[in-house]
Structures are given as C-alpha cells and as structure tokens.
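Below: one structure in structure tokens.
One chain of protein is taken out of this complex; the other chains stay put.
As written, the chain order gives the labels A, B and C, with residue 1 at the start of each chain.
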C-alpha cells in the first residue's frame, strides 16, 4: 500500500503517520520527492488492508491511498497458475470443449421443459438451464414454480442425461436447490448478496457466479473469493452484460471481460448473450464473439414459442435458431483451436 | 401498451397479431400510418404487462413495444396523492422537519457507540444509525458484530431515547433484526434481493430502502412496490449515489432523484451523502444540497476517530464536524421553509 | 409521435392540445383509455419532430412524448436495404473481405512509418493508419507532426500501395487532410463536433466516423446522417469502445453494436480493439470477437517498439504479434463465411 501525502502535510504530520504505522507493526518506507511525499506500507495482512486504506484516507494530510496487491487471492492466477476445470455429471467446464448450456428462461411446465431439453440436447447442448426461482424487477411478474420447477428439471435430467443448472436467490433455499441441481447459479442481482455467497460457498456443488450488472471485474472476482473462502472452489464465472447508458440493448455485453478474467483468474468463464443483449437477433453474433474471445461456454435461452414465454421472450431463440447457432459456434470454436 | 410494427410487417402479420391479442381478451386499436403501423393494446392487467411486452418483442414483425403505464402502482403519487409520513418512536419522517440519522458506519463496541450516540443527539440528530451486519466487498473485511451489535444499539437507544436504524442482509435475520431495530435498512447491494424485499414487506416495522447503485428511479420504485405489495407501507427511500464512470467520488450522488421521487411517489426520501461521495470533505456540501433539493432527511456517518474506524473511515465525520454540519443544515432547511 | 397525457389533464387541456396541433397542420388521433389518454400526431416533418417533442414536453398536462420514427433516415436500412460498399484505392470496405487497417498510433518519423507500413502490408493489412493530428487529453502530450506527418503517410502509400487513413480534428484542416488522405477519420472526441461533420460531408473522400465514447448507437447514426446530409455517402462506422464504470479496460468495447448497426444501417462497420481495450494483450481476443460478430474490418495499432512509442504504447502490438493476429483473424473470418 502506498500513501501519497497532500502538499500541505507537515513534517510533524509525517512523523505522526510513520509512528502510527510502526506502532501497528507495519514496515514503513518514506520517500520525499520535490513535489510529493510518498509512504510505502509493508506487511499489512489481507484482512487489514481495506480498513487501513479507509482509515488513512480520513487523515487531512493524506491525498490518496494506492493499493498494490489485488483484493482477491484464492481465485487469482498468481495463486494457482493452471486453469481450473469444473467437472459436473461427466461434463468438463474449462477444458478444450466449449460447453453450451441451454433451456428456457423459466420452467413453465413439464411438457415444455422436456420438449426444449430434448431439442437442445439433439442440437448439441451439454447442460440444461431453467429457472425455478425467478428474480423479477416487478412484483407483479411471474416468480417461478419453486420446488415444483426443480422437480421438473430433475425429470428432464433423467430423460436427457444432461446435468442441470438453476438459480438460487434465498439463503433459506440453498439446501433445497442443491438437492436437485447440479450447478447452483447466482444471478446478477445477487452478486453482492454476501450472505448468499457464503451459503453456496459451504455447499458441495459447483456454483456459477454471474457478474453483477454494475460490478467491475475486480469486484466480481472478490465475490468469487467469498465462495472460495468458504471452501467451495468449483466456481464458474459468467459474463452477462453490464449496465451502461446504451438503451438499444438491455445490457452492454463486455466481451473484453472474457480474456481479462482468463488472465487474472484460473476460473472458467461462460458467456450469456441472451441477457447480455436482450434481443434474440443479437444472440447468435454475440455468442460467436464470446467463443472467439475465449469463452469456455455459452448459456442461451431457448423457448419453443418465444411469443408465449412467461419470461424473457424477447431474448429467447427458437429450437430451430438454436440449432443453427450450434453450427456457427462449432465453426468459430474450431477457428480458435477448440470444439463444441 | 403500444406496439410499433416493423416496416416489413405484412397485412397477414397484422391480422395474426390483432387476432392473437383479441383471443387473449385485450382491446385492440389499430392505426396504419404512412411510415409505421401502430397497435394499441387495451386492458392488460398489471401482472400480464411485462410478460406480454416480452412476448410481443419476440415477434419478427414487431419493432418495439412502448409501455404506457408506470410499472409500479401502490407507491405512486397517482395512487395516493398526499405525502406519506412514516412515524417511528415519536419521530415523523416526511413532515416539515428534516430528520437527521447519524452514527457510526459499524457498531464496533459499546463505549464508542454510546459516545457517538450522545454526541450526535447533542448536535440535534433524531435517529441513531449503526451497522451490526455489514456488507463488505471483500470477504477479508470486517463483517459486523451481528446480534451483539444489535444489543449495543438497543443500549444506545435506551441511553439517548433515539430510535435506531440498522441494516438487514439475510432473509433469515429479518425476524432477529426486527426485534431490536426501529427501522430496517435494505442496503444498495440488496435492493434487487427480492426474497429479502418480500420478507421485510411482511414485518411490522418501517423499512428504509436504499437505491441500488445501478438502479434507475423506476426500478427503485418497483423494489419499493415489492415491500408495499406484502402489506408494509412504511417505506422510506434513500438516495445514496449511483455508479458512473467518475472515479474521484466513490459514487455519483444523484441529487435530481430527490425531486423526481417526490413527484413520482408519495414516499419520503432521505439522502446519504457519506456513501454518495465516499469523501468526508464532500459530505457537508452534498448534505446541504440534498436538503435544498427537498430531502426529508439526511443520513450521515459519524465516528470519533475516523482514522481508527473499522469501516468507511474515509467518509466519516468527526462529532465536531457533524455539529458544524447541523448548523449549516438548519440554515438551508429554513431557506426552503423547513427546519432541522 | 405519440403524446401520453398526465392523469391531471382536463378535457379543456385536451381540446387545447388537439386544436393547437391541427392549427399547425398535423393529423391528430385521440384515444381515451381508462387510465391514460393518448394522442397520436401524424404528418410531422423530419425537421419539426425534435422541436415539436420538446415543445409538447413543456406542457404541464403532458406526461411523456414517444417518438415513433427513427431520428435518422439516409443512413438507415429502411432507406437503402442493400449494404453499402465503400471503395477506396482498390479496396472494398463492406464486402466479403474483412479489411484490416494497421499502423502506428502517431506518425513519429518517416523511417518508423515506412518500417511499420512494410511490416503490416507483408502480414496482410489493406490500409495504413497513422495519426498526423493527435487529440490528447493533456495539453502537455505529443500533438502530432501535422502536415509533415501527412507527407510521411503519402510517402508510405507510395512505397506500399496501401491507401491511408488519418484523423482530422479541425474544420480548417479538412481541405489539407483531404489532399493527402484516402479516408478521413473523425475521432471519438469529435463525433459531436457538428461543424466538423458538416465539413467532411462536403468533401469527396470517404469518412470513417468513430463512435463517441458516450454516444448511443442512435446518436452515432445521427452523426453519420450529418455527413450524408451534405452529400457524402461514403461513410464507414467504427466501434471503439464506450465509457463505463469498468476501469480495468480503458473503454468497454461494445461488441453487440456491430450486429446492431448492421441491422439498423446499410453502412459498413469496422472495429478498433486497440482503443476499445487500451491493453495490447486484449487486442487479439477482442479483434477475433469483432470479426465473429460480423465486423467489416479491424483497425489495429502496430508499433515496432511500443515501449518507445510517443503515444498509446500500452495498446500497440509489435509487428510480430500483429502477424500472429492476422492468422487468427483469417481463421475466424473463414468460420463466419468471409476472408481476410
């Protein structure tokens, strides 16, 4: 940690600061320049750093505190240089194969779910997605079927052999969802629900952590650190678009976060172009872009009749369009030395 | 709801759409212009609208769906024209008096809490704030004292007579926090934790709902609607800054949201310049601005020794600075026909 | 244009509005619903619409004005369904071939420029880029060689046969830059410099219009309309990243704008991953993503010694890395049915 002092800092301010830091057991490195005095702080522990930075910033003679180390550790590439592969039900996420997760936004009923599951499997999907608990901006919107939806997903897993991924939104439901699902999904609206992160960190099931729509890459990796910190290292990250001033798309899909995450972290990363764009016509080109940028997987919403979908119809592909997309993705994956 | 058709829409597309809507029981109003055909949909219920808009957007011959009605109801001014006053422990929030909530970011120990409580009360604060459960971006940061912190707050209430406000982060803690607190706070990171919103909606205690750092005013009011929808109408809104590209301040305090909310909703609104700016030097001018813009209250972090605070030291005022701020706020409140 | 009236609108308000509109010669379509009254305005000309919308919004009984038509015309797909191909010096931009524009950020001297030009040509680039007039955030930074730089670019064109693209920043320099350059570039900082847009609209040279870093897609197309409106239809759009809260990358490259623009407009679109990310390590994956998403070209900064570059060293590729990138792009282009 480096402390840049204000021009108004006096010698006695500097003495006070240095003594204060030494008393707390830190090493101190003082550098008086012509225009600025800089103090290096050595030896702060992980759990002291954010607090220390805040405390020092409150001093009138401190201009700015610059952290040197990254605020996450276990999920960083420096901690573990080799890529993590998350294994679930015979599927490897993070390896050479680009994994496709597909299915309806919401589980609406058994028949539709089985129909979509069979269709996406036939087209080459590896994992079935579907929401039983749905986060809706409006209290008047469909909120999901709950446990009934989980049971339908389990039936679809038996019918197709595909592992299932579904969202959990409440700490009280973690145990229930973990009983049915193969991968627990943390949605964008709960990326900073730290109680929920801790709870899924204590479960023995892989977790897919979507990026918060207003989260920096650094904060996203800190959220992953919450999960890892409780002992669950089977974490998959998912870029799903961030909130910007652009209104044509529902979110702005941050394609550069894919190579950035792959450099900063050893965790696999999946892309969700359905929520990333909100427009079904943009899903195929953005899915291709994500694979070209190095994504380990793609998550896509598929619905047999988007115009009758109970949720997110505007961004759902028909099974026919999904099938075409799979062919496109196979070609792009080959171009970057992978396969679908 | 108005549907703007794509230029490519054929007559048979239009017939299909109109028949589809009529079959579902909606009134339909067709207007063929020279350049665009527009379809008005009449009679959709609150719980059908978001779904219907999504479904229609998935049709290739639909260019855009424009909602006409606001997506919230109970919290709107149209629903209840007169301002809501939330009464708690003898304090009226939303009336002529501008209410000041002050206290430490985190409850660190009993002595400090009692010291700050006495100081802010002496300076004119009406409500004591303090965190027992703390949302921290890093898993390695201080997470709060939990129930121990709630007990200390209760002791401070007894000592000073001030009602207390504190954050709840987990659905499982709502009952516990409600037992101690006078006002339950939903933090910015949980504004879209819909399970938590529903849970505090079922409690008989006022709730202060902070704006999500990436939430529009409309989404914020929809989150309030979640709480009201469960029967709890004692809701206070709190502007605390939104996330933008500006990095000098921690967040960008959206002062215009104050008059906007007062026009759109009957709920009282409080401003938090501490989190809104993240810099203690900016807290007084932004607090004055909020009162000048019509805020019903101000929430400020006060710490006897910010340089030793376990959280958010950089944005905390000393009791001395808080006392000066109270004098400033009194003058500004008078200028806009109110008092502190 | 559709006017949604406030709940407070009285019958006499409505009469006043309708008469006012009819007097101005517009057709009026009134629809009184249970909850809202809506007025459709028919027949407003392109040059009246923005003004009319502003005027109506100022009426106390108007809640909102919703435009129906897009605010640009000549550059829209509806106006010209077939894709535009911009031809320059034997190179077609917008056809099957993905065009690569490469070169140094700034023209620093003749030797370096010729060296880079030869290297990028050998690796497969079609157009040489290089800045003679440089927009710098700081007045103390390198501002470019001016006409001297233009001459060096012309020499490089002669040496390699590649057409050259360079930025123009001042209305007074348009004639000068057009004398040397094959394509005039409007940078992100000048996308809303409307005087400059008009000036390059009157020139007989293709123009590449970079997206403003805070411009929506709609505003970007309106800026293109400024150029087209003066008679210059040879316009190439260039996505170069937008400003968001993310600080890891210099900008957030909006990959979904590529398919969006291709749907909304007939103009070709090029991607600039160098400015889009600001980090040379992220340039190759984002360039691949752009081609996979349908970009008609890629613009990349190449410098023989980025650590000695007078500008934007952090985002420049070495000729070696550029050569590797060209191989990657060839593979991805093939995967989407194109070639490099």
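Just so it is clear, contacts are C-beta pairs under 8 Å (C-beta built on N, C-alpha and C of every residue); 3 or more make two chains touch, one makes a residue touch a chain.
What you are looking at is a predicted structure, and each value in this text was computed from that prediction instead of being measured.
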Hidden partner chain, touching residue among A:38, A:118, A:176 or A:330 = A:38
Ask   = Which of C:59, C:176 or C:330 touches the chain that is not shown?
value = C:59
Request  = Among B:22, B:281 or B:305, single out the residue that touches the unshown chain.
outcome  = B:281
Query = Considering the entire assembly, which residues of chain B contact the chain that has been omitted?
reply = 214, 216-218, 242, 244-249, 252-260, 263, 276-277, 281-282, 285-286, 288-294, 328, 331-332, 334-336
Task = Name, in rising order, the residues on chain A that touch the hidden chain in the full complex.
result = 2, 4, 7, 29, 31, 33-36, 38, 40, 42, 66, 68-69, 78, 243-245, 247
Remark   = Across the whole complex, the chain not displayed is touched by chain C residues 46-47, 49-51, 53-59, 71-72, 135-143, 169-173, 189-190, 192-196, 198, 212-214, 219, 222, 225-226, 229, 243, 279-280, 306-316
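In this text, only the chains that are shown with their structure count from here on.
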Task = Quick one: compare the interface residues of chain A with those of chain C and tell me same or different, with half as the dividing line.
result = same
Query = When the centre of a chain is set as the mean of its C-alpha atoms, what distance in Å lies between chain A and chain B?
reply = 25
Key: Between chain A and chain C, centroid-to-centroid distance (C-alpha), Å   = 31
Message = Can you pull out the residues of chain B that are in contact with at least two other chains?
response = 243
